[in-house]
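What follows is one structure encoded as structure tokens, with my remarks underneath.
The complex appears here without one of its protein chains, the remainder shown in place.
Chain nomenclature is as follows: A and B, assigned in order of appearance, with residue numbering initiated at 1 for each chain independently.
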Amino acid sequence: MLIQRPEKRWETRPLECWNKAKELRKQFYQKESTAKETNTFIIGGGDSLGMGMMVGMPVCHFIHPNPLAAEMVNASDSFPRECRAAFEAKGYGHDWCGYMASYLGSMMLNRSFRGGEFPRRDISVTGNDLCNFFFKHGQLESEYWDIPMHHEDSMTYYGEPDPERANALVECLVAQNLDLIEFLEKATGKKFDDEAYVESFKRGRRTGVLRAEVIETLQNIPAPLDEKSGYSLFTLGGLVGSDPEQTEKLWEMIRDEMRWRAENQIAAVATERYRFKDGFPPPWYCLNYYRYMEEYGAVCVSVNYGGTGGLEEQPDGSYKLPKNPVERFENIKTREDAVRAQLSGWRNFMAGGLPNPEGNSERLLKWIKAFKCDGVILQLQRNGIGCVDKEREETIRMVEEGIPVMNWETSHAGSRTDFDENRMFDQLDTFMESQGLRKLVD
Amino acid sequence: MERFQKLLEDPHKYAKEWKEKTGGKVMGYFCPYIPEELVYAAGALPVRVLSEPDADGISYRYLYATFCPKSRGVLAQGLNGTYSYLDGISHAQCCEGMSGAYSSWRLHIPHEHEWFVSMPSDLDNPWALTALRSEMSALKKDLEKWTGKTITEEALDHAIEVYNTSRSLMRQVYELRRAANPKVTGAEAFEMVLSSQIMDKEEHNKLLKDAISKLSGREKRDDNGVRLMMLGSDCDFGDATLTRLIESMGATIVIDRLCNGSNYFWNNVIPQEDRLLAITQRYWDKPRCAVKDETFRRRVVDVIGLAIDYNVQGVIYNVHRFCTPNHADRPPIIEALKKRFIHFHDLEHDGTFPMGDLQSRIETFIDVIRK
Partner (left out) sequence: MTVEYWKWPEEEGTSTGVDCKKASVITAGVDIGAVSTNAAIMSDGELAAYSIIRTEADSGASAQKAMDKALKAAGLEMGQVRSIISTGYGRANASFASKNKTEIPCHVRGAFYMYGPTIRTILDIGGQDTKAIKCDEYGDVKFFQMNDKCASGAGRQIETFADMVAVPIQDIGPLSLEVDEDPEPVSSTCVTYANSMALQLMRKEPRNRVLASYCFSIAWRDYILVNRLANLSGDGTVEKDLAITGGVAKNKGIVSRIERELGIEALPLKKGDPQIAGAVGAAILAAEMVA
């Protein structure tokens, strides 16, 4: 059938929470641009403790390279290209992660994509398990600015859970993060506010529950939220750390809105007839690929910044919030309690942060079932090995399980070089046609 | 010296024969941060999984194109059955390329035993040292369970002695290369190190002692050419081809800082009451490779120190395509070399060595040094 018309149209509405989310994001960037006037320390990087660090040490403002680079490539083609050229001309390989090459190149050119000079970093913190590039970038940054650097390890293993072994590794991470706090005190000359941090940690748990509740609603047909919008929202409270109280309120708002939308069958995509999950990270320079898929009535039901964090798998395969998701944190009293609780809960000691094709494929299959996905699209990124360490194995597993899966090759999410938009859309057309779908015509 | 080269012609022969002769277990490993002494003390034979270019592309099914040729080659060897004689496989947390290869290997090539050492990357951090010490305890228990043998202190002492002897002998060989007219070529030295990684070191030590005793009587070569150092990614694909090629053009590689070269044996275990801590400390203190030099940079100082000690005239910085950590370290090392007016050339390869291209580059590089 060459012409297809929508069989059903769901009601759809713009997100009410959108403007509030934009406001919070703007607040975050303002902190960076007014750092000098407000005597704020700009910290390049991030760590496991997340927003809590900024609350306990409000004089510090963490800026993670990844969302910055994502915005760069979303905003412009030529500027990130120049940044990467400057970076490569220093002798770094062409195969560097696009995020880091764009970010570090911008630093080397001393130009910010928002105009003006690149805001100086005062401290460098690299942490957790993102990838080799992320670890290494901290060194480059600290040497470039001649600034103090703190490094958090990634301690994990393969195999059956071993509590004794895991405990020893967690102890190391707890110690490193407690050390980070002391390090920041020395670097800034300020005292860490333990009370505020503990409160922020608990608030963070509550916010985490709210986020999980939003993810829960995505199992609904139609999906109340699409991935593209999800990306803008889910960085808030994570990679983009705005005011925690306002962030919690925003997430309450988002949660309530999503629940209402799910109950009242308000869809993210009015013509939803196909649901898919995609890989991470998406092509930040071409996010209209999600809108392109919507022309087929396909909605991406995936929250790559949220995962199924905080949700429990049920016997029927769905995901639900556990009972008493925050009560167990009520006894957190001290800095150490909070750090320990953050790390023990956050770390998945079955090869968290390592390539884990078995575990990743299992999780993907469960997600597909729970969130009622019809297919999977997994991008293969030409740079940034950390972003493509499992996609091949996941693809093989999907094929074995009979799940429709498509791969498309692209440059790294943080780099538009080698990105062939036309080719990508051709491939998407072919994939959708293989699913018996044509673009919808009214 | 030819016997070391011969050992590498069939790098699996020794392990297979050892297994048949002793009935023991062979454990393959990817990364030299594996505490081999522990494995040896358990009565198993640790052998390094060497890489060969994946000509058939068998690894592409599991690892995307942006994995380095070494990781790809290692996985291919596993998939095509070359290492079917291994009873166990082991890896230590290092770069993503090799971790990716390991994760696919353990999924598709089952062994009766596998172990992953959570090797920290912040090697300036005392808590990470404690964590690694606890990893040693966990590994010891696991090895005992696998082999059915208790790892006694005596066994550990013996293993430490054997390995320390191997390292000291290799240091002797490398010391000979400091001379103005070194009696051992880079290719020969490299073959000695590489062959030690595929056999029982106690036997290998005998070969080393014999070779060293014969070196003193060796005639000096007329022209050693320019003195070079090799840095970067591992340059083996099972043998010393690249080293030999470079040395055929009017150079001698007098020193290296490669994962499967000098890094492998440079420092000893310093015995102490807590044997596991002694072993931990040895791996902790080992010259850092690119992926483990992530905090206060020590590698640059180390490399420059070596270059001065060995009177190096030029450095070849050889990196696999997609080797993240070595690409990251290249500019600061080059800056340091520039300040000392030490020539350098950066090579990049994907596991193949196009002769024409290589010859042009290396010859020109050597010419520049000579002038």
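Please note the rule applied: a residue touches a chain if its C-beta (ideal position, glycine included) is under 8 Å from a C-beta of that chain, and two chains touch if they have at least 3 such contacts.
Note that the structure is a prediction, hence the values are computed from the model and not measured.
Looking at the complete complex, one finds that the omitted chain is in touch with A, B. Of A:N39, A:N324 or A:N422, it is A:N422 that touches the chain left out of the display.
Only one residue in the set B:I89, B:V117, B:V226 or B:I334 touches the chain that does not appear here, and it is B:I334.
Of the options A:K20, A:K90, A:K249 or A:K320, the residue whose C-beta touches the omitted chain is A:K90. Listed for chain A, the residues touching the missing chain in the whole complex are 77-78, 81, 85-86, 88-91, 94, 382, 411, 416-418, 420-423, 426.
In the full complex, chain B contacts the hidden chain through residues 321, 331, 334, 338, 345-346, 348-350, 356-357, 359-361, 363-364, 367-368, 371.
As a convention for this text, only the chains that are shown with their structure count from here on.
Averaging C-alpha coordinates per chain places the centre of chain A 36 Å away from that of chain B.
The part of chain A that touches chain B in the complex is made up of residues 90-93, 95-96, 126, 131-133, 135-136, 138-140, 143, 149, 151-159, 162, 164-165, 168-169, 171-172, 175-176, 179, 351, 354-358, 380-386, 388-393, 396.
By the touch criterion stated above, chain B contacts chain A in their complex at residues 60-67, 93, 95-97, 99-100, 102-104, 106-107, 114-116, 118, 120-122, 125, 127-128, 130-131, 134-135, 138, 291, 294-295, 297, 319, 321-325, 327-328, 330-332, 334, 346, 348.
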